[in-house]
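Here the complex is missing one protein chain, while the rest keep their positions.
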Amino acid sequence: MVSLSWYLIFAAALFSIGLYGVLARKNAIAILMGIELMLNAVNINLVAFWRYGDLANIAGQAFAVIVFAVAAAEVAVGLALVISLYRRRNTVAADEINLMKW
Amino acid sequence: MSGLEIIFLIVAGVTLLASLFVVTTPNLVHAALWLILALFGVAAAFVLLNAAFLAVVQVLVYIGAIAVLMIFAIMLTRRVMKDSGPQTNANWVWAALLGLLLFAGLTFVLINSGAEQASLPALALDADPIAQLGQELVSPNAYVIPFELASVLLLAAMIGAIVVAWKK
Amino acid sequence: MSDPINLISQWFANLLLSWGLAEGLVKVISSAIGAAIVATLGLVTVIALIWVERKIAGRLQDRLGPNRAGPFGLLQPFADIIKIFTKEITTPNGADKVAFNIAPVLAMASVLLIWAVIPFAATVVGTNINVGVLYIVAVGSFGIVAVLMAGWSSNNKFALLGAFRAVAQMVSYEIPMVIALLVPVLLARSMGMNDIVAAQTPWFIVIAPLAALIFLITSMAEVGRAPFDLIEAESEIVAGFHTEYSGMGFGMFYVSEFLHVWTVGALMATFFFGGWSGPGAENLPILGIVYFYIKTFIGYFLVTWIRLSLPRIRIDQLLAFNWKFLTPLALVILIATAIVDKALEIAGVERWGYALIMLAVNLFIGWVTILILKAVEPRRKRQRVEFAPRPVAVAPKTPDS
Partner (left out) sequence: MLDNWLYIGLFIIVALFIPAVAVLLPRLIGPRKPNAIKQEIYECGIETVGDAWVQFKVQYYIFALVFLIFDIEMIFLFPWAVAFDKLPLFAVMEGVLFIMILLVGLVYLWRKGALEWA
């Protein structure tokens, strides 16, 4: 039987990879991809807890759907920012975008 | 090993491998294509968890819309793809260490958490999770506020994104 | 039990079990064979369709169509296949080889996969998953990815431009399509394909004609055929995203387009024309298959007819038509259907009264739409450009006159 911990470890690995992507990548779009991976890991956890918990309690699925909406909003605005930045500053490298630093 | 376990291991393996490529490939379009594979793997995991609705939504939203949006954004900001410099910043070693540490820590906690013993409840034949989801999403006792808020959030995100990306 | 197809599959499963195979393995093998049969059936249909389409096109354009290879040109598709299989596949310079070769495979698979859930008859259905409708839309998104991959990996300006256009068009028309699909789902209270077919008394074309019309238009745009063939507008961007493909690489895009048109017919039949249902189909699945194929062919013929009759529209017209006409209309229909449905349920109106009122609501919305369209953009008087009559030929002036 595939037990709950398999799914949780799978999700943890996905989350860690996503975290690495967010921290290590230079390109802002690649960072957004890392965030997507992390959100997906969260969704796996939510659905796994629904499946292995009380099936009548649909909270896990409902929250997963909400996470979809949040992820979509995040990508839409994030990529719009990247495009806007590219147009103004001609770069999408996250470490060169330091206007707000000082 | 049962058939289901083998399928799970294949799905998980492919997903993790694809996501590793996502965060390491220098070519951004390739990263986006690997991302599509990784997201598809997550959809397969949803299927294995009997959440068919979420699986198709995952494919529809992530592969059909978000990945396409990302590829469009990559093409629009494409001059960066030509710079041959490293695609990782100076902290990548620390990032890798942190990622490994996080994974090790989480795995350690999980193994000792007793999740191994969680039983798999049998699916009721007459229960339809989709109908249940539909009822609860618009039920005042459950998720109607998040439901309407999500709508407003998406509207705000759309307006915001268009204002930001719009060229005057 | 007059269902030969299920009988055969059961006999086969029992045979495998008697050989001592494990039950799970038998399930896998029989599922795989079922999948292979359905997929092959789709491809065989395409071979027939290529001939049918060329004949229809020929007749509608006042010519004969293929008539050399075999009787009535019936062997023409086979000649085409042999030719295309023996052509050289070229890969352009600087192309991304892996993505370049995966794209046509993905394009074909995205169309074939739809057939996994289409019910051929009451008991002859690949699988009746409870998310069938969303599954169909989701599978279509692989087609979008395939187009993007093909355009990007070709390393060709026309291909990339064509891919961008294609994707913009496909994603735009997906919105009204999904909204139009919500109407049958709402009427049937289920996303399962077979449940939708079973719920159709009377057919949904009567209850929701506007949704059917929107679905037909948007699916034609998804396929990318005239009048929506900007994707491969040969006078503008060569052949669009598959400019660089030759031989079977191109062949796969071509075949997937043909199969997609046929699939649109099948989906129209399933969602709005009662699928396999018809007199006697409940008890005799073979009859259901016949009904299903007749209905599918009618839908297919309709799409082909429209394709051959209308000119290509411009991209600004294409997008304006979608966002300013189809999408608002679809949303209004959805709202009206939901409210009227609930009101009739509370009032206790059943079947035929219900259908009549729904039809009236649809006709009313359609009428109001036409009124609004007329008010917004009154039909302009056709302008004739008048020229002064001039002689066809003028006698050259002789120097002495």
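In order of appearance the chains are A, B and C, and numbering begins at 1 in each one.
Note that in this section contacts are C-beta pairs under 8 Å (C-beta built on N, C-alpha and C of every residue); 3 or more make two chains touch, one makes a residue touch a chain.
Treat the numbers as computed from the prediction; the structure is a model and nothing was measured.
Novice: Which of the visible chains would the unseen chain be in contact with across the whole complex?
Specialist: A, B, C
Novice: So which of C:121, C:191, C:213 or C:355 would be touching the chain we can't see?
Specialist: Within the whole complex, the residue contacting the unshown chain is C:191.
Novice: Check the options C:160, C:210, C:223 or C:268 and report the residue that touches the missing chain.
Specialist: Of the candidates C:160, C:210, C:223 or C:268, C:160 is in touch with the missing chain.
Novice: Where does chain B touch the missing chain, residue by residue?
Specialist: Counting only chain B, the missing chain is touched by 4, 7, 44, 47-48, 50, 52-53, 57, 60-61, 64-66, 68-69, 72-73, 75-76, 78, 81, 123, 128, 130-135, 137-140, 144, 147-148, 150-152, 154-155, 157-159, 161-162, 165-167.
Novice: What does the interface between chain C and the hidden chain look like in terms of residue numbers?
Specialist: Residues 27-28, 31-32, 34-36, 38-40, 43, 84-94, 101, 104-106, 108-109, 112-113, 116-117, 126-129, 133-135, 154-161, 164, 167-168, 171-172, 174-175, 178-179, 182, 185-186, 189-191, 238, 243-244, 247-249, 251-252, 315-316, 319-320, 323-324, 327-328, 331, 334-335, 338-339, 341-342, 346 of chain C touch the chain absent from view.
Novice: What does the interface between chain A and the hidden chain look like in terms of residue numbers?
Specialist: 65, 68-69, 72-73, 75-76, 79-80, 83
What we mean here is this: only the chains that are shown with their structure count from here on.
Novice: Pick one for the touching-chains graph, please: line, ring, star, complete, other.
Specialist: Basically the chains just string along in a line.
Novice: Measuring centre to centre, with centres taken as mean CA positions, what chain is farthest from chain B?
Specialist: C
Novice: Nearest whole angstrom, what separates the Cα centre of chain A from the Cα centre of chain C?
Specialist: 34
Novice: For chain A and chain B, let me know how many angstrom lie between their CA-based centres, rounded off.
Specialist: Distance between chain centres, rounded to whole Å: 6 Å.
Novice: Any idea how many Å lie between the Cα centroids of chain B and chain C?
Specialist: Once rounded, the distance between the two centres reads 30 Å.
Novice: Would you mind listing the residues of chain A that make contact with two or more other chains?
Specialist: none
Novice: Once bound in the complex, which stretches of chain B touch chain A?
Specialist: Per the touch definition, chain B meets chain A at residues 2, 4-5, 8, 12, 15-16, 19-20, 22-23, 28, 31-32, 35, 38-39, 42, 45-46, 48-51, 53-54, 57-58, 61-62, 65-66, 69-70, 73-74, 76-77, 79-80, 86-89, 91-92, 94-96, 98-100, 102-103, 106-107, 110-111, 113, 115-121, 123-124, 127, 129, 132-133, 136-137, 142-143, 146, 150, 153-154, 156-158, 160-162, 164-165, 167.
Novice: Across the complex, what residues on chain A touch chain B?
Specialist: The contact residues of chain A facing chain B are 1-10, 12-21, 23-27, 29-30, 32-34, 36-37, 40, 43-44, 47-48, 50-56, 58, 61-62, 64-66, 68-77, 79-84, 86-87, 90-95.
Novice: Would you pull the chain C residues touching chain B in the complex into a rising list?
Specialist: Chain C residues touching chain B: 24, 28, 96, 99, 129-131, 134-135, 137-142, 144-145, 148-149, 152, 160, 164, 167, 171, 174, 191.
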